[in-house]
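With one protein chain held back, the other chains of the complex are shown just where they sit.
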Amino acid sequence: MRVTTTVNGTEQHVDDVWPGESLLYMLRERMGLPGSKNACEQGECGSCTVYLDGEPVCACLVAAGQAIGREVTTVEGLAAGGALHPVQEAFVECGAVQCGFCTPGLVVAAHDLLERVPRPSDLEIREALAGNLCRCTGYEKILDAVRLAADRQVRA
Amino acid sequence: MDFLQPTSWQDALALRGERPDALPLAGGTDVMVDINFDRRRPGALLDLGRVPELREWGQDDGRIRLGAGVPYAGIIGNLGAQLPGLAMASRTVGSPQIRIRGTVGGNLGSASPAGDAHPPLLAAGAVVEVASAARGTREIPVAEFYTGVKRNALEPDELIAAVLIPAASGPQQFSKVGTRNAMVIAVSAFACALHPDRREIGTGIGSAAPTPRRAPEAETFLAGELDDAGLWDSRNALPEPLAAAFGERVAAAASPIDDVRGSAAYRLHSLSVMARRAITWAWNDLREAA
Partner (left out) sequence: MSAEAGTRTTRITATPGGVGDTPLRPDGTLKVTGEFAYASDLWHDEMVWGATLRSPHPHARIAGIDITEALTLPGVFAVLTAADVPGENAFGLEHADQPVLASEFVRYEGEPVAIVAADHPETARRAAQRIRVDYEVLPAVTDPRRAMDADAPAVHRPGNLVRHLTLRRGNPDPKAPVVVSLDFEVGMQDQAFLGPESGLAVPGDDGGVDLYVATQWLHVDQRQICLALGLPPEKVRLTLAGVGGAFGGREDLSVHVHACLLALRTGKPVKMSYGREESFFGHVHRHPATMTYEFGAERDGTLVYAKANLLFDGGAYASSTAAVVGNGGTLGLGPYRFPSVAVDAYGVFTNNPPCGAMRGFGCVQAAFAHEALMDELADAVGVDRVEIRQRNGMREGDVNITGQVIDSAAPVAELLQIVRDLPMPPPLDPSDIRALPGAVGNTTHGEGVVRGVGYAIAYKNVGFSEGFDDYSTARVRLELTGGEPVATVHTAAAEVGQGLITVEQQICRTELGVERVVVHPKTTGVGSGGSTSASRQTYVTGGAVKAACESVRAVVLERAAALLGRSAGELRLDGEKLLGASGEVLLGLGDVLGTEAVEETVEWRHRPTHAIDPETGQGNAHVQFAFSAHRAVVDVDVELGLVKVVALDSAQDVGKAINPDAVVGQIHGGSAQGMGLALMEEMVVTDGHVRNPSFTDYLIPTILDMPPMQVQVLEYADPHAPYGVRGVGEPPTISSGPAVAAAVRAATGKALHRVPIRPEHITGT
């Protein structure tokens, strides 16, 4: 089937999509956007988190056809004009990235949190990011990164 | 595999009738896992995401009519006051990303005994509104909706339209045990609702029987004891032995199994503890409200 959807601001057409395909597969394998990661394919790890019409969702659990006519923003679409978004910058600076496989999903989830709650408490950060598994960092530096990004965004 | 995408409720029902091999797809949080893991290959996916009627909710004669496609995040954000038990349960569903997509309709469609929405729906005495193109709409009390492990009372040509849930007339509580502090399938779950207007108690048990179920004996026992002790009027503290006896009766209503998530014995034990605590919190809320 044919899927037309807007990804990172650009309308895209994809043909020959198998109806059982996920939005994640379509992004990664058909649109050249492998930034969203395929770690569990069951909505348990958050590595494939993307915005669908402005809401953070697991792209592995959205059928490709469900994205027809919708707006998708992936991690590749967060850095505006080549400059890192403050959340991305903070992840790099704080050492919140090790293997980095969880990072794209965490960046999108943290981005969403700070859009909604500019100054989250630690418990709010933890509840908001509980759907994003990380196996390398023990989450300490991820918390640091979210706090730093929040600080910078509030000041800016 | 076909991808069917109706844009109205009527079209959805028509397609459901024409394609018995189609699998309804809402938030995708159950269905897509089965597709991704190669557990199901239906003849078609029937995407209900573009049926606007399903995403609506509103008042309906003292009940909240919750469209089957309203996501958990919407319940948490908008219906916490009217449906406190369901909102508490919704908060425990998966992760924020899952709560944005997952729906009560999907939970009912999957009819997993571990679905988080079931216990509060049971405790509140909800009714499931289903429909088919051929026969129109019918209402099924939620307790009769679950017919077996991952089986429900839907006919092959029916879809779930909405859930009708009485707005809370008293405090409600929901508790869920999992072996992790977030994002976990229930090992056991319990919901209770106080109905002080009619001096009744509602209960719901999850993950501890082939289907979600009520604990009717516990309900009548406690309501009767509260009556006998004049507590509905006095609003005095709930005696600890009474709460404990209630908990034991809740556990007695369950018939759990051992599985990879927990033992049957633990499920029974945890239910009795959760029920004792939750009824005490609910009662305390009632006293505070008085």
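Per-chain numbering from 1; labels A and B assigned in written order.
To be clear about the criterion, a residue touches a chain if its C-beta (ideal position, glycine included) is under 8 Å from a C-beta of that chain, and two chains touch if they have at least 3 such contacts.
All of these numbers come straight from a predicted model, not from anything done at the bench.
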Q.
I'd like to know which visible chains would be in contact with the absent chain if the whole complex were considered.
A. A, B
Q) Which of these touches the unseen chain: B:Leu66, B:Ala124, B:Ile201 or B:Leu268? A) B:Leu268
(Q) One chain is left out of this view; which of B:Arg16, B:Arg63, B:Arg91 or B:His118 touches it in the full complex? (A) B:Arg91
Q: With the missing chain put back, which residues of subunit A would touch it? List them for me.
A: 18, 20, 28-29, 32-42, 44-45, 47, 74-76, 78-79, 84, 88-89, 91-93, 95, 97-104, 107, 122-123, 125-127, 129-143
Q: Please give every residue of subunit B in contact with the chain that is not shown.
A: 36-38, 88, 91-92, 173-185, 187, 260-263, 265-266, 268-270, 273-274, 277-278, 281
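Here is the rule we use: only the chains that are shown with their structure count from here on.
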Q: Could you please specify the touching residues of subunit B with respect to subunit A in the complex?
A: 1-3, 5, 25, 27-29, 32-33, 35-37, 41, 44-45, 47, 49, 94-98, 100-101, 182-183
Q: Could you pull out which subunit A residues touch subunit B in their complex?
A: 1, 18-20, 22, 41-44, 46, 49, 55-58, 60-63, 65-66, 68, 109, 126-128, 130-132
